[in-house]
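Apart from one protein chain that is not included, each protein chain of the complex appears where it belongs.
Per-chain residue numbering starts at 1, and chain names A, B and C are given in the order in which the chains are listed.
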Amino acid sequence: MIYFLSDYSQGAHLKVMEALNKTNSEHTAGYGIDPHCERAAALIREMTGLGADCGVHFMTGGTSCNMTVIAAALRPYESVIAARTAHIYVHETGAVEGTGHRVTAVPGIDGKLTPELIMQAFREGEDEHTAMPRMVYLSQPTETGTLYSKQEMQTIAALCRELGLYLYVDGARLGSALCSVRNDLTLRDLARLCDAFYIGGTKNGALFGEALVIRDPKLNDHFRWMIKHQGGMLAKGRLLGVQFEALLEPQGDPAANVSGGDVSRGTGAGHDSKDEYKCLYFDIARRENYLADRLRTGLRELGCRFYCETSTNQVFPLLLVRLVEQLEENFIFHRWAPEQDGLIPVRLVTGWGTTEEEIDTLLDCVRKQL
Amino acid sequence: MIYFLSDYSQGAHLKVMEALNKTNSEHTAGYGIDPHCERAAALIREMTGLGADCGVHFMTGGTSCNMTVIAAALRPYESVIAARTAHIYVHETGAVEGTGHRVTAVPGIDGKLTPELIMQAFREGEDEHTAMPRMVYLSQPTETGTLYSKQEMQTIAALCRELGLYLYVDGARLGSALCSVRNDLTLRDLARLCDAFYIGGTKNGALFGEALVIRDPKLNDHFRWMIKHQGGMLAKGRLLGVQFEALLEPQGDPAANVSGGDVSRGTGAGHDSKDEYKCLYFDIARRENYLADRLRTGLRELGCRFYCETSTNQVFPLLLVRLVEQLEENFIFHRWAPEQDGLIPVRLVTGWGTTEEEIDTLLDCVRKQL
Amino acid sequence: MIYFLSDYSQGAHLKVMEALNKTNSEHTAGYGIDPHCERAAALIREMTGLGADCGVHFMTGGTSCNMTVIAAALRPYESVIAARTAHIYVHETGAVEGTGHRVTAVPGIDGKLTPELIMQAFREGEDEHTAMPRMVYLSQPTETGTLYSKQEMQTIAALCRELGLYLYVDGARLGSALCSVRNDLTLRDLARLCDAFYIGGTKNGALFGEALVIRDPKLNDHFRWMIKHQGGMLAKGRLLGVQFEALLEPQGDPAANVSGGDVSRGTGAGHDSKDEYKCLYFDIARRENYLADRLRTGLRELGCRFYCETSTNQVFPLLLVRLVEQLEENFIFHRWAPEQDGLIPVRLVTGWGTTEEEIDTLLDCVRKQL
Partner (left out) sequence: MIYFLSDYSQGAHLKVMEALNKTNSEHTAGYGIDPHCERAAALIREMTGLGADCGVHFMTGGTSCNMTVIAAALRPYESVIAARTAHIYVHETGAVEGTGHRVTAVPGIDGKLTPELIMQAFREGEDEHTAMPRMVYLSQPTETGTLYSKQEMQTIAALCRELGLYLYVDGARLGSALCSVRNDLTLRDLARLCDAFYIGGTKNGALFGEALVIRDPKLNDHFRWMIKHQGGMLAKGRLLGVQFEALLEPQGDPAANVSGGDVSRGTGAGHDSKDEYKCLYFDIARRENYLADRLRTGLRELGCRFYCETSTNQVFPLLLVRLVEQLEENFIFHRWAPEQDGLIPVRLVTGWGTTEEEIDTLLDCVRKQL
């Protein structure tokens, strides 16, 4: 079987495993206070341009990261505004509410919040009888792979500052977003515009781990207490540092990291300079995007339409029921929504381990069924 | 100034105050374990037909009651389904989420849930990645004064049982609902159909207090611990018992309780027998409804249209901006929603102390402005 | 039966009831935004010398008040230090922990915390692996009726400021403490030394209600949201204002308020000036103390020893088992702890309604049994 199920169905990129193996017998202090976490944090401070003041914390997973940031930021009666399709609303089993806070879910447009939607939700916080919005939660890319443009993110950030709302960006697939051909929002833009965000590792080549970056000093205050309090502090914390070192340490030659395909293709305009993003993390993201683009183009050429337009590592073709059933004999993927008018929207995801051969095999299969 | 602001802008009905004064020097045990609470509970067990097995708890207010029931019923990952306009969603400052549970807010139709809406929300609880609906929260009447019919309530109750959902009914204005001319759902019906509900006192002649009735023994288990844990246990608990005794003790003659107006008018079909509801609580409710009907009819005769159709003690006329401004010189009431097309929806509420003269004064004022 | 069970076994002092009756038909806004609450708050601001900046909030009960203050003050990983015998530890069903915070219980000496005990608990908050103490909770008087001296309170307050801990004082029986013959800590001292405290009404002549005073502006920020979020906001909030007005409005003549006994006796040195404390609240407290003193002296003269020495409205004699059993035929009181060496410590409490005759009847009963 060939997997297009998710970008976390395999272990870690081999260079990440190599780093874990290589450092395995080292002794370090626990809980993320070790040279590897320090080095990885320094790399992130440099990449983001935030410098020494920002907090960098390595978290084991996205839900843990989201709930900890939100619980740290909000007072008991405060809520977080999110799109109806947001991960914290639809796929985290009420973890945020478990910390005592409402997720104020608003419809969203293509999975995205708009200033109008935020304003409308904010206004519901009238007085002491209503929960009070205090944070906006976005993800870049969104659950359905759409992107906020630089302009959109700037407008939302400005509104948040005006309203006194924290802006927090879930970057579970941030690599893929930053390297998308349609993206014009750089990592430095993002870092400057929001109060906190995370650089997702789990879905971009790590065994596990997300690098949380907190620009706002008040939100960062005693954050390590928050992590431990929420049960998210890893004993052998250096495992996270080692992985992010491997992913983020600058490297000259992308070809050393990822084989097959011209990885310079599929690179968007969202770069601060041409030297930017020269590390395994973005090589993986670029390659995932490249393969997803190849898949998308191939399907389009075969006459496919799409459930939603994306430019990241997720592809959402609308396929005939019969075709879906036949593909399911050889491929593992997710039916994204119920059949409509004879077509099923499916989700095909490329991961660090996806190969060009796998893409071609799938395209061949589709071609034969037509 | 004449108040149509709310049904809790005055103290208690005089008969309730009389009972408090009369029993004031008695010594009793605290925390609701006293003869008055026992007697009031016995009256409620009789009225509802639930008998000795149900739990009856006297709570100080609606929010405290709602959050305690919900926190007692749900396991940490479970949520409660409510209409988008539900009190727990729009006017309780996230108190339910404060206990760790999501309020799954669904649009609602005229403030009401339907089996379809419940089913749709239920289906979102797919697997371990999603919060799991476990309770349906309704209010009778709803926030905008609409009513669930007996048929509607039966269908919802049947669905809840099928899906394993608790059905909980917020009865902040239950008296007014039960005595509405359009109501066909009796107290006994309600008690039989839902797992828990409360008989609101605060908005129906008490100083404060709501009588929570729990039919489901599992939900009732250690409920007094829950009340105290949530900070809702009143030291001089007998105050609640005394008030509900005064409100619910059967009485032959309604005229003894409420003056003015034919209180037998405005009584709906929702009665188990003709002797039913012969107590101060329902006399107050019937009179509130009677006065609201008089107001509604008067406004309609003057050409008014209404923001929503109600048959309880809340009236929602659409008034010209100029008229609203003029009325505001002599009357206190709530602008319910923003002006649209030159009309403002306002809310006029009758309470235990509202008089026919006050109704007529308002109608005169409107008449003069036309 | 004669009750020495508690100071909340009867309704309200007659003057409080009078005020409730007199204002009953007034219409006011709900939720504590009304002229009565404003007036009562103004009286408290004046009495405490804190002026316009402090927050005054009228709460329905002690547990609700304690949990709301603590939840407002602490970030998620922070804890509150309290004596092992503190009300929040032994009689609030884990309500504080329900808001997510540890009560760090330390042994206490005569029910009191000491700077050493606080320091020791504080030091346990070592690093991100330990809950971090952020508040000290005291009660004045303590659960067993002992008092902090001015010197003790000053030392604790100074330590709290040094360590960055909030100091919060539970004043469920504050009236009795302030009027104790042994007390040298005035209301103004207390108000100045701690960050928040409450003036207990429930146990000092009110139907219910505690007046929470918050000196620290950060703690007071959005406190009304906190109250509602915790389910503690009373719809007819003015009931609390009316009661505290009745209790605190300055009055020339104590004899007008309380009958029997020389209420000028039993007044401690803890007064800012001779005009201080001329209101019903302190007249009630003084009389309760006077009657408790009379009981204490009488029992001592009859040869009784005491479980603990108190100077407030609670008396803890050690009585022979046989005597306890005989008293229980005519009196209702609490066995405080198990029998030891043939003696049972019992608690006798005087309330606003206790009479000299009741004291004398009990003393006679004891005398006859000797």
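Points worth noting:
In the analysis below, a residue touches a chain if its C-beta (ideal position, glycine included) is under 8 Å from a C-beta of that chain, and two chains touch if they have at least 3 such contacts.
On a predicted model such as this, the values are computed, not experimentally measured, just so you know.
Screening A:178, A:193, A:234 or A:344 against the full complex identifies A:234 as the residue touching the chain left out. In the complete complex, the hidden chain is touched by one of B:5, B:132, B:165 or B:179, namely B:132. Residue positions on subunit A in contact with the hidden chain: 1, 3, 5-6, 8-12, 14, 17, 20-21, 23-30, 60-64, 67-68, 92-95, 98, 202-203, 207-208, 225, 228-236, 239, 332, 353, in rising order. Within the complete assembly, residues 76-79, 90-94, 97-103, 105, 124, 128-132 of subunit C touch the chain that is not shown. Interface with the hidden chain, as seen from subunit B, comprises residues 31, 71-72, 75-77, 99-100, 128-129, 131-132, 222, 224-230, 233.
The rule is simple: only the chains that are shown with their structure count from here on.
Here the largest set of C-beta contact pairs joins the chains B-C. With centres defined by CA atoms alone, the chain at the far end from subunit B is A. With centres defined as mean CA coordinates, subunit B is found 46 Å away from subunit A. Subunit B and subunit C have Cα centroids separated by 35 Å. Subunit A and subunit C have Cα centroids lying 53 Å from one another. Subunit C has residues 225, 228-230, 233 in contact with two or more other chains.
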